[in-house]
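Shown below is the structure under consideration.
Every protein chain except one is present and positioned as in the full complex.
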Amino acid sequence: MENLIALLIAAPLLGAAVLLVGGRRLDAVGHWIGTLLAAASFVIAVVLFAGLLGRSGDDRTLIQHLFTWVPVESFQADVTFRLDQLSMTFVLLITGVGSLIHLYSVGYMEHDERRRRFFGYLNLFLAAMLLLVLADNYLLLYVGWEGVGLASYLLIGFWQHKPSAATAAKKAFLVNRVGDMGLSIAIMLMFTTFGTFAFGPVFGHVTDASQGKLTAIALMLLLAACGKSAQVPLQSWLGDAMEGPTPVSALIHAATMVTAGVYLVVRSGAIFNAAPDAQLVVTVVGAVTLLFGAIVGCAKDDIKKALAGSTMSQIGYMVLAAGLGPIGYVYAIMHLVTHGFFKAGLFLGAGSVMHGMNDEVDMRKFGGLRKYMPITYWTFGLGYLAIIGFPGLSGFFSKDKIIESAFAKGGTEGWILGAVTLIGAAVTAYYMTRVMLMTFFGEERWKHRATAGESVDGHAAPAEHAAHAEPHPHESPKTMTIPMIVLAFGSVFAGALFTWGSSFLHWLEPVTGHQEGDSPLSTWTITSATFVLMLIGVGAAYAQYGRRPVPAVAPRGSLVTRAARRDLLQDDFNHVVLVRGGEHLTRSLVYVDHTLVDGVVNGTAASVGGLSGRLRRLQNGYARSYAVSMFGGAALLVAATLLMRAV
Amino acid sequence: MSAQLAAYSTSTGEAFQFWVLGTVAVLGALSTVFMKRAVHSALSLAGTMIVLAVFYLANGAYFLGIVQIVVYTGAIMMLFLFVVMLVGVTAADSLKETIKGQRWLALLCGVGFGVLLLAGIANASLKDFEGIGQANANGNVEGLAALIFTKYVFAFEITGALLITAAVGAMVLTHRERTERAKTQRELSEERVRAGKHVPPLPAPGVYARHNAVDVAGLLPDGTPSELTVSKTLRDRGQVRDVSAEALSDLRALEQRAEERLERTEIDSAPFKRTEEASK
């Protein structure tokens, strides 16, 4: 059974190779090849899952050693795959959601002439992501980590003819690079500390290392997680990443890749458990990002950017949970999976709306769409209910568990974290209700108005609604609605399924470990508090956007709103602190270089030159002068010989 | 020369001979260095070498003494004289120093080196001379032959190879291959006409001059000498004699005498002066 693991990766990798190398010949069938290979990977995953279920809880780790990659003295890197419950969860999520989104893309990208290439990149992403979660050592994980970064870069900038997309791709790549540096430093530290970077030996020897080193490694891993998962302070790329096609936003920037940071923290749980200081930093980062993303999500009028803020916020929840240690690991992953379902569903819904609206993204130009696209409305609505934590839907179970765990942390920290997660729940309800109301309810603000001129999403607008024309909202084709329906099912039932009999807890516990915290509040208190706050959030949004007509042009808004529209000034901060600071640093360094370094170098050169100019006179070309030197030297030799004899 | 002469303390005769001939050798060496003309240097060196040959004989090296006279003084110095003849007298013969400080540095080094060498010899306390008598018992030439053809036979053979190489090398260095047919007189004259330079033959030396030696440049009508009239070799060596001023002064003396005879008091000598200036 172990031998199947490599096939998981091989299938999409083969797809990527065939699609990217194959050329135009494959234009007609390329998208189906990509979808089939993704589905094949999913089938293999299901087979492996069934195999794992047939084993006992502690025996569910499969290791496949493929070959030795770097055999250098003590630096041994193997290409070895580890399939345990944690990886299995991710593999199912990645291949499952991935396959659905491949299917969705068949319809969504129908009019794009570079569709084959798009599917090649998607398959490449799947392969890299699977490699990331299946790797048995950090170096191999790093390969996958960089691979998903590359795929993300290629897909964000897929419509590279748009300067905004090209810039967004570059921004994502550069910001991720900061995080990647963190991961590489963490791996180097691990190698110097433990002499290896394979999971088993590292986690087994955690107790041998000093507290300081463990904290350093953990913080570097956190930096990597921040970069990949768009956590504060490396969050700025995610909003711009929405320049990519919507399926990409759904798969990479909502469901899978951005959760890689959470995976990294949970996978390295042993290290974090031994470094409480680092864990505290993890929870702080999670809490800050949770609120940050939520506030940004409240202010955006671009439907995808609002969802991006939401993603950031939800990953903040996961990171916070992961920072709680064994109390929260399982719930972090659980929320990750349910979030994968409903956020992917929401993004696909948004894509469907845009598909029907001439690729318009401004929610102020939507409104009353529920009549025109019922399936989208229903699936989006179920996703909406799931994310705000409507009782009985998946978000309710997973998010409540995180809130409980936050309180269970105990002490002042527990109260603060719990309060933050509760507020986050209220804000989530607010901004999601806002999105819902502005898109599907209210007056039809798109009537008698041309939409965004050229197609914002870049793919050629269908002939029936050309640019500058009034949009004719319509339901999307089957290839797009079917994935949305499947994901809606996931959004509704996944949470209940996982919580029923604590099945998810028992499934993951052997890998991540689990311990119940002692919450100062009872479960019922927390649940009802969450519910009440959610209702308040929904109510506030309804009061603002449901009862009154939504202005088609955004009002000026308060200072906070304006700041939030600018992503809470993240780019301004980066510009002022990093870019300007960097420029000043560079200028001063250039000055120092010119005056001091060049001064020394030029001075040395000038003095050597001057000295040479004087010494050159000795070389006058006359053989007799040279003969004098020789003769003088001979005289000195005789003198030296005589002196040595005398002594 | 008997065995006694080669003993530790030499005879009075040899001492006398050493002091007299040694002085001659040093004087010869000094004049080799300081004589202006290369021919004189060569002759001085030949003298020194002959003295050295006598010293070789006095030291019991009969074979070397004879070889010194026959090969060195007889053959090599003659070779020198041949080359001196080929090259001729050049400006390089001048003892005037052209490199700044070279002479003083050379003398300083020379004196320093000499003093050090002499001090070294004096310091070495070479007292016990065994004398050459024992070694020369079977004859000097036989003794040398026994050494050369046994102990030093390889060096001897290699020296032979060296000599052959040197001979071939000298030939290679001085031999010039003629790569094209020599030009005929007709071709040469046509070439000259085409170049438009010196279409008529070069003027003969001594024309319009009072001297007719080959190293005297002929005078042009205005009294200036023409270098073209002198052989190129002499010109290259800088051995052209300028007699134009002599001719003018002769002319002036003639005028003077004519005036005295004709009892004229004043004469305007300006035209002569002008000619004189022009000739310079």
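The letters A and B name the chains in turn, as written, and every chain counts its residues from 1.
Assume a residue touches a chain if its C-beta (ideal position, glycine included) is under 8 Å from a C-beta of that chain, and two chains touch if they have at least 3 such contacts.
Criterion: contacts and distances are computed from a predicted model.
Enquirer: Hey, which one's the missing chain according to UniProt: "Osmoprotectant transport system permease protein", "Carbon-phosphorus lyase complex subunit PhnI", "NADH-quinone oxidoreductase subunit K" or "Cytochrome bo(3) ubiquinol oxidase subunit 3"?
Expert: Listed in its UniProt record, the absent chain's protein name reads "NADH-quinone oxidoreductase subunit K".
Enquirer: Considering the entire complex, write down the shown chains that touch the omitted one.
Expert: A, B
Enquirer: Touching the left-out chain: which of B:L126, B:A182 or B:A195?
Expert: Touching the chain that is not displayed is residue B:L126.
Enquirer: In the full complex, which residues of chain B touch the absent chain?
Expert: 6, 8-10, 12, 14-15, 18, 22, 25-26, 29-30, 32-33, 38, 41-42, 45, 48-49, 52, 55-56, 59-61, 63-64, 67-68, 71-72, 75-76, 79-80, 83-84, 86-87, 90-95, 97-99, 102-103, 105-107, 109-111, 113-114, 117-118, 121, 126, 128-136, 140, 143-144, 147-148, 151-152, 155-156, 159, 162-163, 165-167, 169-171, 173-174, 236
Enquirer: Which parts of chain A are in contact with the chain that was left out?
Expert: Touch with the absent chain occurs at residues 616, 619-624, 627-628, 631.
Following the convention adopted for this analysis, only the chains that are shown with their structure count from here on.
Enquirer: At what distance in angstrom does the C-alpha mean of chain B lie from that of chain A?
Expert: 95
Enquirer: In the complex, go through chain B and note every residue touching chain A.
Expert: For this pair, the touching residues of chain B are 99, 102, 105-106, 109-110, 112-113, 116-117, 119-120, 123.
Enquirer: Mind listing the chain A positions that touch chain B in their complex?
Expert: 620, 622, 624-625, 628, 631-632, 634-635, 638-639, 641-642, 645-646
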